[in-house]
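Missing here is one protein chain; the remaining ones are kept as they sit in the complex.
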Amino acid sequence: MSFKKEYDVIIIGAGPSGVKSALTCSKKGLKVLIIDSNGNSGGQIYRAPPKSYIKKSKKTLEENLIQIKFSEDLKRNNIDTAYNHTVWQVSPGFKIDAFNENGTIQWNTKNLIVATGTYEKIIPFDGWTTPGVIGLAASTILLKAHQTIPGNKIVLAGNGPLLISVAYYILKFGGKVDAIVDTSSKFEWIKSMISLIFNPKNFIQGISWILKIIFSRVPIYSNSLIKKVFKIENGISVEIQNIKNKQIKKLTTEVLAVGHGLTPSTDISRLLKINHTYNDLKGGWIPRLDKYFRSSMQGLYITGDGAGISGAIPAEDKGELAAYALLKDQNIIIEKEFTNKTSRIIKRLNRYEIFAKGIAKLNFTPKDLINNISENTILCRCEDITKRDIINAVNNGAKNLNQIKSWTRFGMGPCQGRTCQYSVAKVASEELKCNVKDLDYLTGRTPLRPFPLDKAIGDFEYDEITKVEAAPL
Amino acid sequence: MGWRQNNYLISYFFGYNKLYNLIKFKKRLTLLHETVNLRIHDYFERGKKVKIIVNDVTIEAYEGECLSVVLFITNRKNLRTSPKLKENRGMFCMMGSCQECVVLLDGKKVTSCNIFIKDGMKIKTGNLDEL
Partner (left out) sequence: MNNIDIAVIGGGINGSSTALHLAKSGLKVCVIDKDSICRGASGVNAGTLTMHMTRAKLIPFAKKGWELWMNTEKWLSNNIDVKKKNGLCLAFTEEEENLLNERSQIRKEYGADINIISKTEALKIDPNINNKIKCAAFCEMDGYVSANQTGDAYTKALKENNVEIVENFEVSKINNSNNNYEIIDVHGKKINANKIVLAAGVYLEKILKLVDINIKIKCFPQQLIVTERMPELLRTVITVAHGKLSLKQFENGTVLIGGGWPGKGNIENGYNETIPENLIGNMRLACHAIPNLKNSRVSRVWLGLEAETDDAMPIIGELPNLKNAFIIGSIHSGYTSGPYMGKLLSEKILGNDVDLSLFDIRRLMN
């Protein structure tokens, strides 16, 4: 695909909300570019199988069908797609810098929609860095996108609907689930299911998943967490602890998939230095936006789960809403059409909130998970920084996350704190007896992803290097 | 429905499930030479079979498969070591975010969850900073 230098709108993230934003803008005649680091549209939730996989049977997973429609819609509307492009810098104005396997590229636009979704939130425990321990979202991707069962024996742990979803798919594909370890109680599940009734389709789906799990006789440990994991001869040993009576149960398994919900990706919004607000039910730090997903920066809209976790179902609506705000701000649609189109979407989103809140409560991080982190447990995986290192920094006077980072090196590795920022903040706030929001968040930095130097520099002669004034003598 | 009918229904369901899984299990055993094949072939046909070299050992995989996934299911979960404690680390988030699945591909550091298998790839795993 040959790209233009400038677009009317650029959308970063080709998940459900990004795609819907792109389609909405394009239908009004705007020149649109959508960028994604994956090889196809769909984001994480509807992640497409690799291009080399050929569809063979008549039966298709529903997620694959949704993704295929996204791609067809984007093509039919002549939207430029930059797949396999990793955005490494976004500057105000806006300039988007990305790299792919051939080198680097820069695009300009006055309007930017950021729909980069979420990361998985995983609260550390002893041995969580052992190979064989993966995320719940990671196992979803293995199952649905890569059509692979993670292991011969699997234990699932954490909280939230992903636990049930992953268990269901493993069983559906013929795998074995040794146990489900859920921090919530069965009563909390029932409460959430009640709010699900407002979405009958998902309610029935949820019930059918739970039934399959029950009929497959998968042991379910409610009110429990993973105390410890370590490597043994032919797999890993998993210690499950009941939160109430502290009893321990040991299991041997091959793979442990663990996840405690999702947290919005704020890489770009932090880099652009807009304001954020802390909301645990929405996943942690989220950008400060109005109800049409406008940020405080002109031309910048942030939508989808990156604007606050509400899941896949309202994602397209959120993307559409942000696009309408953009169209109105650019005077492409008038007030009447704007109010018409958006009021319906907002009504739907408000109705959906009830369900979203119910599910969000299941992903709420219980204090027990934080208290379960021992002093020697690694929090920052990139730099091997333990809970004790963080506590020492805090006790020596570090007052916020940026200062803790400066003193301990946490968050300085290749992942830039994406994996650990949430837990480090929880641990530090417990120690300081303050609110997590008082610790602020890590300053956003470029590059947004590790940037291969060979791609950055390309082929060059020495005298082609940009000239700068020599330093003074 | 009476108690007896209920139970009958449940054990019918349960038994059917077990049989169904057993058939699928056996089916998977016959594809590719591994202890148990974790690849699901029901919905998609994978690309052609190719060979890659991992730490000087040749292994078979399908072209276009995800590198970190192939290493994970062929019992090569240790991909690199952590900087201070020298712990083994491997695939974790599958989203290109955590950077735990970094390996050396033809000498360069790459996140293996973003790499798709091509014939002849040379991969190194282990203590990458001392290789």
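Structure notes:
So that you can tell them apart, the chains are marked A and B in the order they are listed, and the count of residues begins at 1 in each.
FYI, contacts are C-beta pairs under 8 Å (C-beta built on N, C-alpha and C of every residue); 3 or more make two chains touch, one makes a residue touch a chain.
No experiment lies behind these values; they were computed from the predicted model shown.
The missing chain, though absent from the display, is touched by one residue of A:39, A:311, A:366 or A:414; that residue is A:414.
Although one chain is not displayed, its contacts with subunit B can still be listed: residues 83, 99, 102, 107-109, 128-131.
Those residues of subunit A that touch the chain absent from the view are 89, 91-92, 95, 97, 104, 106, 273, 393, 396-397, 399, 402-403, 406-407, 409, 412-414, 416, 445-447, 450-454, 456-457, 460, 462, 464-466, 468, 470-473.
Just so it is clear, only the chains that are shown with their structure count from here on.
We define each chain's centre as the mean of its Cα atoms; on that basis subunit A and subunit B are separated by 22 Å. Remark: subunit A residues 37, 44, 49-57, 59-61, 64, 86, 119-120, 129-135, 137-138, 141-143, 146-152, 171, 173-175, 215-217, 231, 378, 381-384, 413-415, 418-419, 449-450, 452, 454 touch subunit B in the complex. By the touch rule above, subunit B contacts subunit A in their complex via residues 10, 13-14, 17, 21, 24-25, 28, 35-36, 38-47, 62-66, 69, 72-73, 77-79, 82-85, 87-100, 102, 108-111, 114, 116.
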